[in-house]
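This structure is in structure tokens; I'll ask about it shortly.
Yeah, one chain of the complex is gone here, protein chain that is, but the others are all in their spots.
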Amino acid sequence: MTKISAAILLAMFGAYTWDELQVVLIMQGFAGISLFSIFLLMALGMAIIFGQMKVINMAHGEFMTLGAYATVVCSYLSETYAPGLFHWYFPVAMIVAFGAAFVLGFLVEISIIRFLYKRPLDTLLATWGLSMIMQETFRQVAGARETSATMPDWLMGSWQPAEGLDIPINGMFLLGVSVLLTAAITINMYYSRAGLRVRATVMNRDMAGAVGINTRLTDRLTFALGCGVAGVAGCAFTTVGSISPTAGSQYIVDTFMVVVFGGAGSIVGTIIAAFTIAQAQSILEFLLSGVLAKVFVLLAVVGVLMIRPQGLIASKIRK
Amino acid sequence: MLEVKNLCVSYGESIIIRDLSFSVAKNETLAIMGRNGMGKTTLMKSMIGMIRARSGSITVDGKDVAKLDSFQRVKAGLGFVPQGRQIFSALTVEENIRTGLETAKVRKIEDWVYKTFPVLDEMKNRKGGNLSGGQQQQLAIARALVSGPKVLLLDEPTEGIQPSIIKDIARTLNELKRLRDLTVVVSEQVLSFTLEIADRLIVIESGAIVHEDPRSSVDEAVISRYLSV
Amino acid sequence: MIYPHYALEVEELTVSFDGFKAVNGVTLYVEKDELRVVIGPNGAGKTTLLDLICGRTKPTGGKITFLDKVLTDMQEQEIVRSGVVRKFQTPSIYPKLSVFENLEVSHPKGRTAFGAIFFRRTSDVVDKIHAVAKEIYLDGLLDMEGEKLSHGQKQWLEIGMLLMADPQLLLLDEPVAGMSVREREQTADLLRRICKGRSAVVIEHDMKFVRKIADKVTVLHQGKLLAEGPMDKIESDPRVIEVYLGH
Partner (left out) sequence: MQHLQGSFVNTLYRNVLGGPTGAIGLGLLALLLLVFLPLTIDSFRLNLMGKYLSLSFVAIGLVMCWGYGGIMSLGQGLFWGLGGYCMAAFLKLEAAASIAGEAGSDQNKALTTVGIPDFMDWNQITVLPWFWEPFHSFPLTLLLIFAVPTIIAYIIGVAMFKRRVGGVYFAIITQALCWTMEILFVTRQGWTGGINGITDLRTLLGWDIRTPENQTIIYFVTCFLIIGCILFGRWLLNTKFGRILLAVRDMEDRVRFSGYDVANIKTMVFCIAAAMSALGGAMFVLNVGFMSPKLITIEPSIYMVIFCAVGGRMSLIGAVYGTLAVSFGRTFFSEQFPALWFFLMGSIFLLVTMVFPDGLAGAVRRWIWPPIERLFGKGRAISAAVKEGQP
């Protein structure tokens, strides 16, 4: 067994010297960090919605797409009408992306989700329908072709800390955004009144109402917040990729795997899972082909879930 | 202070509460007695709004709350201690109490809470789910009281509680009523406990009032008969 | 065999959740033919004790033996097959099946996947279901859907489902919770009848009911065994009065 794996390793790495390999691994590691940031931002929104409310939102990817299109629109508007401010449009776009996804999420909760809280598997079907409708709307409005936002100068270029190392600035920016947002969400969830409201509501909706919490509004805002974070993920995504109507849906299964792998409801678990999956995929991608890396990672995650069905980090409370 | 008029509540097709009316004066304690399945819990839940009444009115301090959501009823002055206590088990004791502050005028837990329930002070940072039944009951009462209710509803507060603590609960309730200027409605099956706290008793059977007594002239034999059979 | 006449042997049983010891070094022996009642304040570990015996929770220490079989190593369904059955605190029956079907599903024949497919509703099976239904006062309601029964009837049905398996040891968690006084009396009769020739461990709060049915009483407090003995002895035990019964 060890002989075989040694042989495989040799075949994988044999072509490189150790120094080359080091650089390659660091580069792939940074590529993985971009992927990690997107996974984390996507998974964060889903951890709020699925982890807390047990709602499976198959349209989560479309909320990300919405955020990305919002950014494209902002970039276009600022380029056309306010070129002087173009340098700083991106933070504004981020807020707009969040707002757009948040408002739509709020409306979706009112019109669809609130009827399905008692049937979690059905939310899956209903939101699949929603994702079809949203995708088609994007296609009708923005066209089926890929578009992208124009990046301000400060987001372009790269940083070269050492010979042969080339770390793109947009990737670092992406990482920064996701770290900040994660911290903000964590603080909001565990140390604020709003977070307490959310946790009490998901634990016992009826009782939360009977102690004076407006549970309907809480549900609505929680769902909308999750969607809003997906919108920010979309905005961040435009710094590294171009956007099409189906861009978000490509991440939906990965995102689910991250949330489930990390342990639904645990933000720390989500971070670890996003990091592990992104890095594994990115490094394997270099050694194998891209799609096979995906297969390996998916199977590995499924394997780990068999051993720990509750995910990496699960809270244990006596029932 | 609290007036229930012509209340009807149903689950699907079966009517649980039929045309029920009663009123409770300020600072009075009313006990609603009756066997299991006679509609006590349904009545309590419909007063706090966990179940919607089909018709009738529920007036708290002059305001009809029958059409409102639970949280609005809490705002209007109702406090609720449910059957089985229903503590948020994954929240700490302190967080559990803080959930009750949502509609309160003050935004922090005042000193009297922990003075009244010293055991909760000791266990502040424990998870609510790891408390004993008696401790949870105190927590549930504290959680309901911090919102500053005018009327406190308690649904079977002695159920599943060890006999030695039942007396403590009665003592605490009587004390709180005096200190916090409360009107209390309590549903019970245990007559001895009821007699320690109630000013007036009503007995319901199949969702309707069949008997009423002020405490001064309670006929224990009659009520026991309603409770048994 | 060291204790030849004991059916259930629980020795030094311990389980902890996040460092909190819900059951802490409990040892108890139940004889064949004995009806043991476990009492104690909420959170004393009574339900957890039953969970441990029936395999729902795995202990962190200690050993459970039933008729010379070590239950601690077995899975839930294997424990059931060795004759130990469990009734839950809130009645858990199959809501969409009729009373008859609820009982039929609980019949020990055809417990494997293939066995269930090729299970035949023979006259033996039907007779047994009718007999059990009569025992639990539901013989007139065989075709009623489970979810339409009253609370007390659901409790009985669940007891009936246990009886279908001809168990050796019954674990009953608050079998009369939510019952009227008359139903409680009927249930006491029922328990006394069905516990003949088998052992039972019953959790109960209603002391009147306990007095009626118990052979022996075990008192748990904060996960530990506080006292054990016949009811009259327990009722006069000062420690039990202190933590549970009250003065």
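Letters are used for the chains, namely A, B and C, taken in the order the chains are written, and counting of residues starts over at 1 for each.
Just so we're on the same page, a residue touches a chain if its C-beta (ideal position, glycine included) is under 8 Å from a C-beta of that chain, and two chains touch if they have at least 3 such contacts.
A quick note: this is a predicted structure, and the numbers were derived from the prediction, not measured.
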item	value
Touching partners, among the displayed chains, of the absent chain	A, C
Residue in contact with the excluded chain [from A:193, A:216 or A:294]	A:294
Listed residues A:21, A:85, A:107 or A:133, member touching the removed chain	A:133
Residue in contact with the excluded chain [from C:27, C:92 or C:236]	C:92
Hidden partner chain, touching residue among C:76, C:189 or C:242	C:76
On chain C, residues whose C-beta touches the chain left out of the figure	54, 56, 75-77, 80-81, 85-86, 88, 92-97, 100-101, 104-106, 108, 110-114, 116-121, 123, 126, 129-130, 142, 161, 165
Missing-chain contacts mapped onto chain A	50, 54, 56, 112, 115-116, 119-122, 124-126, 128-133, 135-137, 139-140, 253, 256-257, 260, 289, 291-292, 294-295, 298-299, 301-302, 305-307, 309
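Keep in mind that, in the parts below, only the chains that are shown with their structure count from here on.
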item	value
Pair of chains joined by the greatest number of C-beta pairs in contact	A-B
Averaged-CA centre spacing for the pair chain C and chain A, given as whole angstrom	48
Chain centre separation in whole Å, for chain C relative to chain B (CA means)	32
Length of the line joining the C-alpha centres of chain A and chain B, rounded to whole Å	45
Sites on chain B at which at least two other chains make contact	130
Contacts with 2+ other chains: residues of chain C	20
For the chain B and chain C complex, residues of the former touching the latter	35-37, 130-134, 136, 160-167, 227-229
Partner chain B, residues of chain A touching it in the complex	193, 196-197, 199-200, 203-204, 206-216, 315, 317-319
Chain C residues touching chain B - in the complex, by the definition given at the top	20, 40-44, 150-152, 178-182, 205, 207, 241-247
